[in-house]
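One protein chain is absent from this view; the other protein chains keep their places.
So, chain A:
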Amino acid sequence: MPPIVSVKDLTKTYPGGFTALSGVSLDIEEGEIIALLGPNGAGKTTLISAICGITMPSGGTIEVGGHDVVRDYRRARDLIGLVPQEIALEPFSTVWNNVRFTRGLFDRPRDDAYLEGLLRDLSLWDKRDAKVMELSGGMKRRVLIAKALSHGPRVLFLDEPTAGVDVELRKDMWRVVERLREEGVTIILTTHYIEEAEAIADRIGVISRGRIMLVERTEELMRRLGKKELRIELSEPVGPLPDGLRRDGLERAADGQALIYTYDTHAERTGITALLADLQASGLQLADLSTSNSSLEEIFVGLVKEDGQ
């Protein structure tokens, strides 16, 4: 199946000369949830803006549902719903009219039952006749989500949906996202919360300085992350490993001064006890022990640092 969103060699340079995106390529499959992680100013919002038509790309192509977002913008944008990062709503109009307005912009026929369901899902039904200016920040964010879903999009962009959002709304939002996933809606979200990406996304992409550093299936990334390293410093360098010590995951450091054992923290048996017992039996003298793990956070920070050098 062709990807629902296909970005090829996308670049964006602002008139001031700032390059927000340099050669981004990304394919997003229909029905998946992909999380884009990256520090502030990495280019996440610019990427979303370019796909949705808010920013004009300087180079490269973007297709949504097989339609070029510039040449065939009507059909491309018809598939898209966008929840922006900043709260921006017509303040003097009611919640109901705000949501109906967006549905109208997408040329959908009036469907009060659909909008009622949407507002109920987002706990907005009681507030439907309230003016937007009377709502709390969290409620306004709910209205933004309702607007983005008002025309039944096939691709939903959530730009930092949980920044400054309380637990209640976060729960409501993930419930809606879960339902959308079941309906086969593709969801692209940006976030700072790594746990959130882990919990919800099928794939995770890391963006830094306008480039995609990595895109990987979440479970693969987690498998890589779930590994820990045990470093065993030795008093005396060791030659080839004695037979009694050989096992999966154990390597000799290049200088022979240390052994490195990689193990899976989620496994039933890590094999550490057995290794330590065998080490003692082999007569090797241990100087020190240390463990380290690679969390998504660390990979993330590592990638970004590497890039910065």
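Everything below uses one rule, namely that a contact is a pair of C-beta atoms (placed from the backbone, for glycine too) under 8 Å apart; a residue touches a chain by one contact, two chains touch by 3 or more; residues count from 1.
Basically, contacts and distances are computed from a predicted model.
Colleague: Pick from "Heme ABC exporter ATP-binding protein CcmA", "Transport permease protein", "Poly(3-hydroxyalkanoate) polymerase subunit PhaE" or "Multicomponent Na+:H+ antiporter subunit A" the UniProt protein name of the chain that isn't shown here.
Modeller: "Transport permease protein"
Colleague: May I ask which residue of A:L21, A:I62, A:I80 or A:L135 touches the chain that does not appear here?
Modeller: Going through A:L21, A:I62, A:I80 or A:L135 one by one, A:I80 is the residue touching the chain not shown.
Colleague: Which one touches the absent chain: A:I54, A:A199, A:I260 or A:L286?
Modeller: Considering all chains, including the one not shown, the answer is A:I54.
Colleague: Using the document's definition of touch, tell me which of A:S93, A:S123 or A:T270 contacts the absent chain.
Modeller: Answer from the full complex: A:S93 touches the omitted chain.
Colleague: In the complete complex, the non-displayed chain touches which residues of chain A?
Modeller: On the side of chain A, residues 14, 49, 52-56, 73-78, 80, 82, 84, 86, 88-93, 97, 100-109, 147 touch the unshown chain.
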